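For reference, the structure discussed in these notes is given below.
Entry: chain A
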Amino acid sequence: MNARIMDPAVTSAPLIRFDNVALDLGGRRIINGLDLELGRGEFVCVVGPSGCGKTTLLRLLTGLVQPTSGAIFRENTRIDGPARDVAIVFQDYGRALLPWRTVAGNVSLALEAAGVPRSQRPSVIQPLLQKVGLAAHADKYPAELSGGMQQRLQIARCLAQQPSVLLMDEPFGALDAMTRQSLQDELLDLVRQTGTTVLFITHDLEEAIYLGDRVLALRANPGSASSLAQSIPVDLPRPRDQLSTREHPEFLRLRRYLFDFIQEPHA
Partner candidate 1 sequence: QTKITVGYTAVSEFLPMFVAKERGLFAKRGLDVTPQQLAYSSVMPAALQSGSVQIAGAASPVLLLANDNGMKLVGVAGTSVHQRESNAIGLVVKANGPIKTPADFVGKKVGVPGLNAALHILTRKWLDDRGVDTRRVTFVEAPFPQMGDLLRGGSIDAAITADPFLGRIVQSGVGAMLFPVAADLPAGFSNMLYMTTDAWEAKNGEIVKNFRLALQEAIVYAQAHPEDARADMGKYIKLPPQVLAALAVPSFDASLKASQLTFWADTMSQQQMLRAVPKLDTMVAK
Partner candidate 2 sequence: MTSAKPSAIPRWRGILLPVALLAFAEITMRMADVQSDTLARPTDVLAALWRAMQDGSLLAGTAQTLGNALAGLAIGGGIGLLAGLWFGAAPRAGRMAGLTIDVLRPLPSVALIPIAMMVFGFGHGLESSVVAFTCIWPMLAFAQDGVSRVEPRLFEVSRILGLGTVARAWKVILPAALPRIFVGLRLSMGIALTIAVTVEIVANPMGLGYALAMAQQGLDPALMLALVLWIGILGWGLNAVLLAMQSRLFAHRGAAA
């Protein structure tokens, strides 16, 4: 499967390249020997056991943490800090919101950072809140929102950044199946329209297959092996559809494959 990474179509112009990246945290090796390339506009999903380093991988990509060894490149320049067009949906959504700003104010923050004039902000904020289903709650404060609503608010703020790289850490984890499906489709729409590159962490294997062009499986405690256990291409037609795609034989095959894959130990 690793052959896929070497696929010339992708390598010809990789947007992001991990070059033998390793990271230690608290004296332990969390990420090891990671070689990875993400193509422009690619939608890559990441799965792996709890505590295996998925969040850490995302943080490396933001430039918030620097690798202990190896390097990460974006368009051949080394990533050494956050860039404004790389957005991240944090896993701990509650912490990432400004408690003293309303729902609208939290989204506005991204626009303020981008220098959008005050008069134009409402016209951006309103449709975004609509999209994530918070339009009726624009004047609430984060403490008055349910967990899922906070999570959606964070997503809205990230979208307001109009990122060209979108990093999402279990963004739909606190959402019910219905809301989740509609946001999945919103996301796919957005990606199709804007060509955004997405790295998407999820524990829901079906979600990973439904959304991704590729699914990366990470292994915990890599030891001397690479953190990347598997890279599984998803050859499902786009645009995808909640009903037909999920019934597609390839979907079912991949689901089984992935399920079996994570069942076996990868020490």
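On the choice of candidates, all candidates are chains of the complex that A comes from, given by their letters.
What we mean here is this: a contact is a pair of C-beta atoms (placed from the backbone, for glycine too) under 8 Å apart; a residue touches a chain by one contact, two chains touch by 3 or more; residues count from 1.
The shown structure was predicted, so the numbers you read here are calculated from the model rather than taken from an experiment.
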| said: Sticking to the defined contact criterion, which numbered candidate from 1 or 2 is in contact with chain A in this complex? | reply: 2
| request: In the complex, go through chain A and note every residue touching candidate 2. | output: 62, 64, 81-84, 86-88, 90, 92, 94-96, 98-100, 109-110, 112-114, 141-144, 161
